[in-house]
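Here it is: the structure, laid out below.
Every protein chain of the complex appears in place save one, which is left out.
To keep things simple, chains are lettered A and B as they appear, and every chain counts its residues starting from 1.
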Amino acid sequence: MNEKISYSLADIAERVGGAVKGDPDYRIRGIATLEDATAEHLGFLANPVYAKFLSTTQAGAVLLTEKEASDFQGNAVVLANPYLGYAKLSHLFDPCPRVSAGIHASAVISASAEIDDSASIGPKVVIEDGANIGAGVRLDAGVVIGANSVVGENTHLFANVTVYHGVKLGKHCIIQSGAVIGGDGFGLAPGPDGWHKIAQTGGVIVGDNVEIGANTTIDRGALGNTEIRDGAKLDNLIQIAHNVIVGEGTVIASCVGISGSTKIGKGCIIAGQAGFAGHLDIADNVQIMGQGTVTKSIKEPGVYSSGAGAVMPTREWRKHAVRFRQLDEMAKRLKNLESDQT
Amino acid sequence: MNEKISYSLADIAERVGGAVKGDPDYRIRGIATLEDATAEHLGFLANPVYAKFLSTTQAGAVLLTEKEASDFQGNAVVLANPYLGYAKLSHLFDPCPRVSAGIHASAVISASAEIDDSASIGPKVVIEDGANIGAGVRLDAGVVIGANSVVGENTHLFANVTVYHGVKLGKHCIIQSGAVIGGDGFGLAPGPDGWHKIAQTGGVIVGDNVEIGANTTIDRGALGNTEIRDGAKLDNLIQIAHNVIVGEGTVIASCVGISGSTKIGKGCIIAGQAGFAGHLDIADNVQIMGQGTVTKSIKEPGVYSSGAGAVMPTREWRKHAVRFRQLDEMAKRLKNLESDQT
Partner (left out) sequence: MNEKISYSLADIAERVGGAVKGDPDYRIRGIATLEDATAEHLGFLANPVYAKFLSTTQAGAVLLTEKEASDFQGNAVVLANPYLGYAKLSHLFDPCPRVSAGIHASAVISASAEIDDSASIGPKVVIEDGANIGAGVRLDAGVVIGANSVVGENTHLFANVTVYHGVKLGKHCIIQSGAVIGGDGFGLAPGPDGWHKIAQTGGVIVGDNVEIGANTTIDRGALGNTEIRDGAKLDNLIQIAHNVIVGEGTVIASCVGISGSTKIGKGCIIAGQAGFAGHLDIADNVQIMGQGTVTKSIKEPGVYSSGAGAVMPTREWRKHAVRFRQLDEMAKRLKNLESDQT
């Protein structure tokens, strides 16, 4: 919590299009859960499970819907969507250090790169030939931008991100540390003397308002581009293979792997550790549950799952897993019994 | 094997609280398995499977329990736990280069950072404002330490580790290359115009004696902290989401993903590629087998598994996998047959 920053409830309400119930001059210095909040904090109720804490919370004020606020005794900011309000207000208290425009003396910048004056280029950053860094861009320590790559306005690359040559990043993107964008796709042709590498001559196009998580890898296209479209959000340690397309507003949780040339639609939600075969076409608004096995295209929106279910004690599990290997035989025996029956 | 270093068996026995059987002045220059050892090596017997090599090993000496030593003709160091002895002695022969205290000329250190004189700061290291680097800390090449972060005594960060702002690392930790600690948690609120990022205003607290593997990612908390507690050991390519707590002494193998706000107890052992849903509570001393699907809280210690079992020839597997999609129908038909029976 930054001790120096505070906002009045009136100010906060205005920022989220809400109304103050209580003291508009009450000052807030941070956000916290209802359980943890003290008098300096703004709390919020986004999940009905936590409604029980409303009666005991020490929060100085709470973000509430009109209905919830009616029963609440303390200060409140009343709005239609408290969780969205929390998201917007959270940035007021973000401890991420601000930086100023300019190029750190230790950065290595090609003479042919173009850097907007309002960009902030951190220590040890390397920018190769012909790269273009837009207004308000922030490149933290150790970032490498390859030749002829473009970083759009107000995009922020945290420390030690690697962007290869010929990559285009849109505006207002956030790339977490260790992400690698534009590495070679995994293209190999078998020959009589072993595997031959196929040069990956395409690029990567990342749209606007995209977030890419720590140590996520997005390969360049073999021919043509890999694309992460506007508003897509990718968590950590995700693998995006060459020529994949991730649709607008799609959210992908950590450790997901998407094989080459698969196209994920708009507004999809992919849970952790799901895996996609290559050359698939996934419709818009598809939701894949955790560890999902996606080996065929999906044409209908909806929620999809796979697997044999959650963990159970290993001793018990073993009995069932053994039976899985007898399943086809069991099915045939069942059919035999039915035939005998009739 | 460092040719210059050698230790007498008497010295070795003293270091592990053991007793020499044979020549106490015999000198050891390295450690090896019973199978690979030569006269210069100390061997060890930790797994009874390898007892067969005792009669043929060329090892100059062997770490053995009293029982095993009674039948062994060669030099031995006798102790209660040979594997633990091996662990302790292994460090004598660690080829990892030693470094000396001081700050490399190419490092970029904020004027407001505090660096203990005994710390070793390698080439290209970047340390941001207000960071605090403790005694005996070692930061290898290219490490980035964010603003106001703290690195405790004798902690070693290998090359190209990224630590964001507001992260606290304890004492005697080891962080392998490419690890990212303190990246933004994956917090998004849906709005009418797409996903809104929730600023991740919490931090990460890593306890003492923690090891974090290469390219593992540990996100900062949304509100409050993500915690990796004392003595926890994390392998490579693990994802720890925001506000996760990993309990004391818990061991996590590679490629595991743990979703937001899940709490893992003390002394757990999580095998590779296991996945945890968010907001779970896992008891102490729980063991999860490889690729385990953990979607509910676990209240009892024990060993847990999931999945349909190990690989089999694909042609055979296909027959069973098809039946899995008929399983509910099969169960109903089975019940019908039973009803008919009575």
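Brief remarks on what is shown
Methods note: a residue touches a chain if its C-beta (ideal position, glycine included) is under 8 Å from a C-beta of that chain, and two chains touch if they have at least 3 such contacts.
Bear in mind the structure is a predicted one, so any value in this text is a computation, not a measurement.
Contact with the omitted chain, checked across A:42, A:77, A:96 or A:144, is made by A:144. Of the candidate positions A:51, A:80 or A:188, contact with the hidden chain is made by A:188.
Those residues of chain B that touch the chain absent from the view are 1, 30-33, 36, 81, 83-84, 86-88, 90-91, 93-97, 104, 106, 122-124, 140-142, 158-160, 174, 176-178, 209, 211, 213-215, 231, 233, 235-237, 249, 251, 253-255, 272-273, 290-291, 307-315, 317-318, 321-322, 324-325, 327-328, 330-331, 334, 337-338, 341. Residues of chain A that touch the chain left out of the display are 106, 108, 124, 126, 128-129, 142, 144, 146-148, 160, 162, 164-166, 178, 180, 183-184, 186-191, 194-201, 203, 215, 217, 219, 222-224, 237, 239, 241, 255, 257, 259, 273, 275, 277, 288-289, 291-296, 298, 302-309, 312, 319-320, 322-324, 326-327, 330, 333-334, 337, 340.
Everything below uses one rule, namely that only the chains that are shown with their structure count from here on.
Inter-chain centre distance (chain A to chain B, centres taken as mean C-alpha positions): 25 Å.
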